[in-house]
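Every protein chain of the complex appears in place save one, which is left out.
Which chain is which? They are A, B and C, in the order written, and residues in each are numbered from 1.
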């Protein structure tokens, strides 16, 4: 969590060449002209991701590109409100917005806050289907969701490996999850469970009397302290927490983990800020993608090949274990899933 | 500065404290307000000072209209240059005695040194020189009252309102301060209005005395006028005429039959005005003689028995029940022989007809009488 | 209940308010405290009530020692059953008049109905029956004072302390309430201590009067004793003996030479005690005659000129400057012919030798007299 603890203990900083534009890890991120322009400006980012995650990313960007970047971290709904309002008042203060929910991003797009942008890797990204609303936003990477357990509460020999294990009596009233409204990944996760194991798995999970938290933070906290034995979490948390000393082990079941887009977009303000463009390019470049992978996200660019995050082998898009809830899936199923979820976890609001 | 109140009216909510009050105070004049508790004295002063917004009438100070209900004109208090000694002292607990008294001088932007000397002068005057540095709360009641007084004296306003400024001081001190006040008032030609419940104070300080009853002025006269010719029986009683008896019927020759058993009293002078009347005379004018002394009964001379006799220092006050059942108050010099009368002792009392006054009970009966205890008699 | 104070001493920080005070109040007796402002009256009462912790001495109420400095015994106020009317009223603003008066009755755990009737009785008594439901802060000064009085009357304590309970009431009302108080005090055999600055009040209420000077009792006597035989000149002056002149030398035949130009005054009776003396006589005992009337100068008969003449209702008060430069106060009946003396008019004044008293100036001169403005005379 500490600012100064460098980012290279996650992943060594790759080679960098600024002789002609900016070239990192062999990929051109900015041609001379753009780089020159970008050098003495700076990027400002609104992010709905965890503070630590974004903090690492932004610092990594600074280290690699030498371009200044600042970010403000906010819960998605507040972020959305601020961007919309600022835009409405013509006082947009950010170049780049990263949310955790495609719907929120759609709203921004509709409001005309976002501009289409093509990174140097546009073809590949389009091919991978992570470019939306003809380029108004891209999924910078996939957040991978499964569950983790507290190694102090659950003895190693009984360690869970599969979703089915969560139905064991030991997890009665000891599973944590986050309310379905709190970001598309919860939606995706629930959808995954219904799709792969059927409605009644969800129901049986519901009978386990899981504890529904309003925010990931509180859930993580409870899990680390062993108030609950297991909880649905994102892989990046599953990696970050042990790093900071929490007795938590992430599980990526062979039967599958759910993947969700992590929209990244350039705002009308960012459109004419070279530094912002450099950030977009860098984020989608090999270096940016691999650093994300190291944090536990699945790269959006398949061409980079299989990645490792800590001891985990990250699944590739398209692998059987990689269950993505696409836009149309969502359009079709969201209502039912939400309804079912509410009923099963008898959750109000 | 001349102060003119006309048709003044003040109501707190629907409690009418001052009703249709007219009063003129000449420039440099000192008027004393006498009245029963709760008759509206303080309220009147607060109106003049500008602390209350009257519900009617006009107030003129000097030749400046400071309040006019019709035009809603209302000059703020601090512009009226009216000083006031509050009945509730209003001494500032967070300041020392000196700081309290210095305030009006500081307002005047005098030099620090001058402020101090002037303040100390006034403090010496009220006998608090030794207490200058004391916290104003660490004083006795009377001392606080003197701080309040000193504070207003230091201000030198053009009009000074004093609301029972000496009520908590001992007779001696009161005497001295009273004289000081009078001196200052005369020297500075200060227009002042003074509330007191102490008659000798009223008499010593007043150019004219205003009698207030139920929120209005019922008589305004010089002390001597007031005492020699009170307008009504109630005023007379208020001024300490111990003996007031309702008159039932009068004849032309100045003989009056009292209500009740029908004792007749002779009085000089015609009854003023019409309506109900009373016969009034002073306890000091009642002469007590041993019963049966003298032969033929003269006018206004009756037999009775002593019911009560209270020593009052220079005088003795007796209550004598006449055979008719009337209670007569008498007071006689305590030193003169035979001034001591045993309870139950039969005596003969006499009042000179010229000392008996026949006065109307009320004027303008429309004004409800203010709080006024029934006389011990009648 | 008998109240016994012995060696009582109270200091606020380093201000000594009461010093080594001894006083005994018999059961059912009413003692009036007379004293200059700031002499320690309130402080004494607060000690008896248990509101201040004395810095020395003992207090006994009935036969129960409620305070003893030696043994540090200190019975809390509410257990002493001592009622007190505060000089500052201390009326509770957040309660209605009725609620204020009901408090002591509620404490007594009377039935609601009884509390109300009893409280209303007392309120009627002080003339506030109509104000029962009024917020206690929405009253005139005098009305608040009456609430405070009523509250203590309702309590029916065994000892009642009244600190200037009538100071803000008009003479008439004061008269009536004073009588009420006296009646109740006598009927209930209430032991009471009363502070007042009004002499007639003191005289009417007191079985004995205690003169307090600088934190201690300097004379305790019945009203008549006190007036006929004040112990010191300062007491005499305090009691309104307008004429007090320092004596330079006396001879055996009772002739005394006054300080200053050396006027001689004849007096009956030996000077009491030793040390500095003064010759004192009442303004009422001074007879004023037209100058040069009568032939040979009698004793105590001097020529002078009228310097001041103030109308005081029943009397006229004059100041006459004798040829020696002495200022003599005289007061004569306002109605008697020739009572009006023009300023500057030459007159002849006379005092009967038996009316002149020779008194010691001070006793126990160690006690510094409290702040007291310089007297107008002598």
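Some observations on this one:
We adopt the following convention: contacts are C-beta pairs under 8 Å (C-beta built on N, C-alpha and C of every residue); 3 or more make two chains touch, one makes a residue touch a chain.
As a working rule, contacts and distances are computed from a predicted model.
Choosing from "Sarcosine oxidase subunit gamma", "Inner membrane ABC transporter permease protein YdcU", "phosphoenolpyruvate--glycerone phosphotransferase" or "NADH-quinone oxidoreductase subunit K", the protein name stored in UniProt for the chain missing from the display reads "Inner membrane ABC transporter permease protein YdcU". Hidden chain, full complex: it touches shown chains A, B, C. Touch with the chain that is not drawn comes from one residue among A:161, A:244 or A:327, which is A:244. Among A:17, A:63, A:123 or A:214, only A:214 touches the chain that is left out of the view.
From the options A:87, A:166 or A:192, the residue with contact to the chain not on display is A:87. In the complete complex, the residue from B:73, B:108 or B:183 that touches the missing chain is B:108.
Residues of chain B in touch with the missing chain: 12-16, 36-38, 46, 49, 51-53, 76-78, 81-84, 86, 88-94, 103-104, 107-108, 135-139, 141, 144, 148, 151-152, 155, 157, 214, 307-308, 319, 368, 370-374, 376. By the touch definition given at the top, chain C reaches the unshown chain through residues 49-51, 76-78, 81-84, 86, 88-95, 103-104, 107-108, 124-131, 133-138, 143, 148, 151-152, 155, 157, 173, 176-177, 179-180, 183.
Touching the omitted chain from chain A are residues 1-5, 44, 50-52, 70-78, 80-82, 84-89, 91, 93, 101, 103-104, 107, 150, 152, 179, 181-182, 211-227, 237, 240-241, 244-248, 348-349.
In the analysis below, only the chains that are shown with their structure count from here on.
Taken as a graph of touching chains, this assembly has some other topology, since it is neither a line, a ring, a star nor fully connected.
If each chain is reduced to the centroid of its CA atoms, chain B and chain C end up 21 Å from each other. Counting only residues that touch two or more partner chains, chain B has none.
In the complex of the two chains, the chain C residues touching chain B come out as 12, 15, 34-38, 41-43, 87-88, 127, 138-143, 146, 163-164, 167-174, 176, 197-200, 203-204, 223-224, 227, 237-240, 282, 284-285, 310-314, 333-335, 355, 371-373, 375-376.
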